[in-house]
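A single protein chain has been omitted from the complex, and every remaining protein chain is retained in its original position.
Going by the order they are written in, the chains are A and B; count residues from 1 in each one.
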């Protein structure tokens, strides 16, 4: 075997790392300095600890921290539990394929749209309450219960759980073949283990390490989300991330120093949540060691299966009903409580949106496609380089790839804008596309890495033995064999791009209207009908991406059955 | 392997923003714009003006769309509406640009602004001006008779912003459920006791939420005159004590027992539409009627102003210090003050935002365009807006917001 000669391919991993590290680090510096009182543009020209002191004295800080940690960890745990219960109860059943088909497109639902839909479903004047009123509840007027927005954050947790289930499920599905789940399950069941026990004791220990990073990404998102927490979370006090954004947006510009300190504290909260999870992991591993080999085969099997079915069904029902509620609003004219159905229905809102949505639609699609294409090229380049070097990326480099997922965007986006201004990169399409790539790339990597690494190296060896060059092997053997995973990874990336709000607004100086910027600014105006139209548009585009990602390979390789499994 | 460590290269890259953070950009000299208006118009032709304005209201957005069409036809200026969910995003952008030493290539040309945002931007030298007096149409506001177009929250605008429209705190209620709405802030407390859970105000420091605090303060304070002066000259705690007593009494009877607040005025309106609230308020006197027409509020909605008057103010447009297309922005600001644009803006069928022009300065023909009395039942009676109370000094708002957060935001 000749040593890998340096080539353009070897540069891609470094380029990728640089492309990710530089903006995040620059962004962090951009909040680090103001958090110690340094921001000359606002008259901060002396270093001090005042912002940190102000932060410690911020009213309700302890509650904010508790809320961020609890909602972040609880929602991740719940989403993980539902996905695992579902897999345990239904893996390799026909119901499994149905649910999988139902859930996969729901991955495309943008967080904000799901949150708006859920809020409308469960609010006192919402769809659920309307369906039961007044015949069942006796309510002629909406009751006055505090949900969503409850101080404990239950509504927020529910919203996050719903949104993370499809993501964790997709990531688990990708990892199942790699840990030989099918064989493990079969062995355990032939030894008399019930489905759920077989999954928990024989498959899960192999599956978990493979879905660990996606789980960490979920924790980071859930502890730092702004959109979902604003819509579903409590307001007095809110989560820390929401408070930071409020301080940043306060007309009193002196609060920006406080906000910078808060953004760094938010980073600390996320790190703390990750640490807590990591510790819990070790604890569970220790506690479960005896249980794994204790021989228990069926205890609680029926209950666990019922729970898995119930929770999965409930999740699908809630998410589906949320979207149905949005769809109804998009057709509504005047729709008072307790009418469960808008009458009359009108297409006026859709027509109005059609007049104005063409440009945002074009921007959304072009930015999404470009950011996804860039990310896919870089990710495939990284993975191909590591395949040829025959060793995976160093853990450090691997961590850097996920940096934009692990560092809360509020902590670095404002600093990023400054970097953009410094580099003289004009606010606009290119800046926004690069900014999106920052968030798209980690998800593409997350979705593609396992499949790429799993591809049997003997295919390349066969090709090489037949005299094919490395390039030819890549283009003619590896790439076609990976068409499906690459297409799915691209669809995930595209969906991520479509959902981006802050990067689009800040890096584009607001000049590039996308479906999401329109939806969010309309949501700030409270017109639920127009918001619903845009949210559905936001959902439709990535859903189309998923349909293409799963459908195109089927079409291309319809006579190559083995490529499609 | 002799490879320069990645860390060192990254470190070098990171120094760039740090250094730039340290380099305080010297403020640009007064923009070298031509003195003569016709020359400004000539310079504006062909420019693209990026107008950052809140985009949460479809009717407003449509009006801005109409403005853009006219500007292209009349002045050859392309106007692009940059829709924001919060004016703070525009402020952030200008700060970032200033920090990065961008003094004449700014991405924002015109921004819809008033009150606290204006005060903060002006204080930090983020605005261009004075320019308002150079706009030919500015004289139609008759500033000598209407000082409100020259002051923003008691602060003199000094020509750093140009008036665009008027706002006044206006209450609205659902007449199908409420017979007699409360006529002042004290009556509101009794009303809330009798109708628990049917009234609330937006989360402070939302603009409208803070305005509610100020309105209550004005009515509850012993001597409203002190509010025109900066707060730090007075014993804030003593003066505002009646307000906190009042809120302590009011909160248990609010929507969600005062444990949760809607995020904004639009959310308040949505809660009215959902039937969760019976009484709400807005800063745009025409909004309730427009919302009824738009099927967002019940047809039985009625508007009114509190008996002793409510807070009112003017909203403005301003130009950031580093705007790239200042001439175009000025021509746009001037067009916004034209009788044609103002009359259309006031038209309830379009937007319904009251004009800032002084009718005495207009010709009879121009005046006719403003007399739109369509008698919409949700509309405010024409004379109601005469009961106007001035805004307190902005320092009071900051004091109120801080105290509110300390008292009620900790959950």
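A few remarks follow.
What we mean here is this: a contact is a pair of C-beta atoms (placed from the backbone, for glycine too) under 8 Å apart; a residue touches a chain by one contact, two chains touch by 3 or more.
By definition in this document, contacts and distances are computed from a predicted model.
UniProt records the chain missing from this view under the protein name "ATP-binding cassette domain-containing protein", selected from "Heme exporter protein B", "cysteine desulfurase", "ATP-binding cassette domain-containing protein" or "2-oxoglutarate ferredoxin oxidoreductase subunit alpha".
The missing chain, though absent from the display, is touched by one residue of A:43, A:132, A:192 or A:313; that residue is A:192. The chain not shown here is touched by just one of A:101, A:298, A:472 or A:560, and that residue is A:298.
For the chain missing from the display, the contacting residue among A:138, A:290 or A:396 is A:290, taking the whole complex into account. Mapped onto chain A, contacts with the missing chain fall at residues 94, 180, 183-184, 186-195, 198, 201-202, 205-206, 290, 292-298.
The definition used in the following text is that only the chains that are shown with their structure count from here on.
Chain centres here are Cα averages; for chain A and chain B they lie 35 Å apart. Taken together, the chain A residues at the contact with chain B in this complex read 14, 17-18, 21-22, 25-26, 29-30, 33, 38-43, 45, 59-60, 63, 123-125, 141-142, 144, 146, 149-151, 230, 234-237, 246, 248-253, 256, 332-334, 336-337, 352, 356, 414-415, 417-419, 421-422, 427, 505-506, 509-511, 513, 517-518, 520-528, 530. On the chain B side of its complex with chain A, the touching residues are 6, 10, 13-14, 16-18, 20-25, 50, 52, 54-58, 61, 80, 82-93, 95-102, 107-108, 115-117, 119-121, 123-124, 196-197, 203, 205, 255-257, 259-261, 263-267, 269-271, 273-276, 295-296, 298-299, 398, 401, 405-411.
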